[in-house]
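A single protein chain has been removed from this complex, and every other one stays in its place.
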Amino acid sequence: MSDIKVAVLGAAGRMGTQACAAVEAADGLDLVARLDHGDTVSRDTLAGADVAVDFTVPAVTEANVHAVLDAGVHAVVGTTGWDDDSRARVAAHLAELSPRGTGGRGSLGVLIAPNFGLSAVLAMTFAAKAARYFESAEVIELHHPNKVDAPSGTARHTAAAIATARAEAGLGPSPDATEAGWEARGADVDGVRVHAVRLRGLVAHEEILFGNEGEQLIIRQDSFDRASFMPGVLLAVRSVVSRPGLTVGLEHVLDLS
Amino acid sequence: MSDIKVAVLGAAGRMGTQACAAVEAADGLDLVARLDHGDTVSRDTLAGADVAVDFTVPAVTEANVHAVLDAGVHAVVGTTGWDDDSRARVAAHLAELSPRGTGGRGSLGVLIAPNFGLSAVLAMTFAAKAARYFESAEVIELHHPNKVDAPSGTARHTAAAIATARAEAGLGPSPDATEAGWEARGADVDGVRVHAVRLRGLVAHEEILFGNEGEQLIIRQDSFDRASFMPGVLLAVRSVVSRPGLTVGLEHVLDLS
Amino acid sequence: MSDIKVAVLGAAGRMGTQACAAVEAADGLDLVARLDHGDTVSRDTLAGADVAVDFTVPAVTEANVHAVLDAGVHAVVGTTGWDDDSRARVAAHLAELSPRGTGGRGSLGVLIAPNFGLSAVLAMTFAAKAARYFESAEVIELHHPNKVDAPSGTARHTAAAIATARAEAGLGPSPDATEAGWEARGADVDGVRVHAVRLRGLVAHEEILFGNEGEQLIIRQDSFDRASFMPGVLLAVRSVVSRPGLTVGLEHVLDLS
Partner (left out) sequence: MSDIKVAVLGAAGRMGTQACAAVEAADGLDLVARLDHGDTVSRDTLAGADVAVDFTVPAVTEANVHAVLDAGVHAVVGTTGWDDDSRARVAAHLAELSPRGTGGRGSLGVLIAPNFGLSAVLAMTFAAKAARYFESAEVIELHHPNKVDAPSGTARHTAAAIATARAEAGLGPSPDATEAGWEARGADVDGVRVHAVRLRGLVAHEEILFGNEGEQLIIRQDSFDRASFMPGVLLAVRSVVSRPGLTVGLEHVLDLS
């Protein structure tokens, strides 16, 4: 199999710089283009890339993806700021490009991943699977003290997935006799309590706790360094070429069977 | 759907006593027989049970299962002491009873579970799934100080499953530059290091650690009390009636899709 | 040295029952009286005790202590419900009994302990000592879901002690850039964030986190069972006889030099 040619958009940013280095170091991948602020995204500038990796900014990421698709190139997106509407427009664009019934290798794919950390994605995925088997579930996320929002997007996403799994399994809310002191009980995300710790020295961490009478299951993940996202980026690049259509979430390209 | 009728073998033992209580308290299950040391296992003594739950001792558990099958009753087995040979004899017995090609509800099923703890079974299952995505993996098991063997069967089983998954994914051994002090590096189970802690106050706990550059995933489970095994026993009873043939491990009746 | 004679008040309650058993099993201690609801506390009923252990109820514990002192007996108190006023009345009573300047063995002592768990008391004590050396500090307490108040008294006490130590060391508040989502950031106890988790399967647990650039210190304690309080009760009984006056908190009789 010939190498996969890769372009990086936002190549001068923090994540983009690491993505360029990771692609260059990876077997079977060739870095063919580095684009950044001010560069046009077109067939020419993408320089024959099979896959474009977007680590730009919310303001331009959607336009980038449409331009990448117009150039006949697959896209992997790590930029934040996507919502239902922007995702739907990308899905519609992909549908126009892929006549119903073709699919398969050759049809374009877009993979939007809110998180490329394997440990974070696995923690969320396992939490969703475990949720139906426990009476109680809570989430603690821990981050560096410069973070401005609480709880983290990852923790919200995890709690929402737990809530969905509990509902599907017919579980009611986790038992809770609290009468006084609700401010210590964290945020309520779809009925699941989420606590946010801010501590100097930490980076990004999540701990999901499940409890039954006499037992506990804890799933914890620690992201110490941005370097930890690169294995997920490479996995996404290798997967998107044979995954036509829109995929949201790295978990869909993990083999968890 | 009518209630499932349940017999408990070893009904006077520690686990059997709890199993009887759990069956009696459960919706949709009826306790119809309690057998213990000295009781014959037969169609008569099983008293119309659909499922027999065996919490006896290694010396008699296999004979019990054969007698249960001869009585036309499904079996759930929590007793330890099974090996490849005894499992093969039960599989052969089941094959004789179920003419090739029939299967389906009505054919008998046997579920042998080394562990009924949901948190323990989920921890092992998730560890096996996660293993292919991490460069390093180690296992720590922690138990009360009266335990005579180390490492625990659960930890051995977990390490072996991790080793298998790593091999399938083409991963070599976890990196390890240790030159001196191997006695601190734990037992080697199929190339995975397993550490055993013995501490007053603990019951049965397992922690599985995975590491990549810049990230860590920890899966931990705590069994504080034997009561924690009962949800798994009830799930096994409800599942075995529609699961013909031999099943080894509670993980096969969990919905982890 | 002759044995210390011990009376237990509230001897039929959950804690009192365990205290009686612990005293009976301990070297150097003799259980000489078990009093419960309806019994008068007097020199007669205390039956020659050197120390009375009070595990009764908030409504009667103060009156019990005054009666115990009137009978010339030392007191160890594990009952909750004490406040500054009731403690002050006991201190005044002790002062009347001990003419200024005598003190020493023979003078009566009262030890009121909000918590007899050694791990809990040590965790609080170490947290207070560590607090001045870290930029960030937060507290997570985890309890069974039947608890009605949050955060726990132990967590409040710990946070307050951390806040005092930080103030003495001239530290300002822990860094925190949170702009949105304060409800996930826990309760504010004297400027220290305290989070309360409620999970089926847990009993009483506390985790104190300290962070500096590049490092973290975690002090965690787990109380799995009421039995864990008995070593602290015995230590209190043995200490109070040579500790005249009022002592609040088991930490004062621990040797942490």
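Labels for the chains are A, B and C, by order of writing; each one numbers its residues from 1.
Criterion: a residue touches a chain if its C-beta (ideal position, glycine included) is under 8 Å from a C-beta of that chain, and two chains touch if they have at least 3 such contacts.
Just so we're clear, the structure is a prediction, and the values are computed from it rather than from any experiment.
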From B:Thr40, B:Thr178 or B:Ser257, residue that would touch the chain that is not displayed: B:Thr178
Residues in chain A touching the chain absent from view: 201, 222, 224, 228
For chain B, residues in touch with the removed chain: 134-136, 138, 140, 142, 145-151, 174-188, 193-202, 209-216
Chain C residues that touch the omitted chain in the full complex: 117-120, 122-123, 126, 129-130, 132-134, 210, 212-228, 231, 254-256
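FYI, only the chains that are shown with their structure count from here on.
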By number of C-beta contact pairs, the top two chains: A-C
Rounded Å distance, chain A centre to chain B centre (Cα mean): 34
Centre-of-Cα separation between chain C and chain B, whole angstrom: 42
Averaged-CA centre spacing for the pair chain C and chain A, given as whole angstrom: 47
Numbers and ranges of chain C residues touching at least 2 other chains: 201
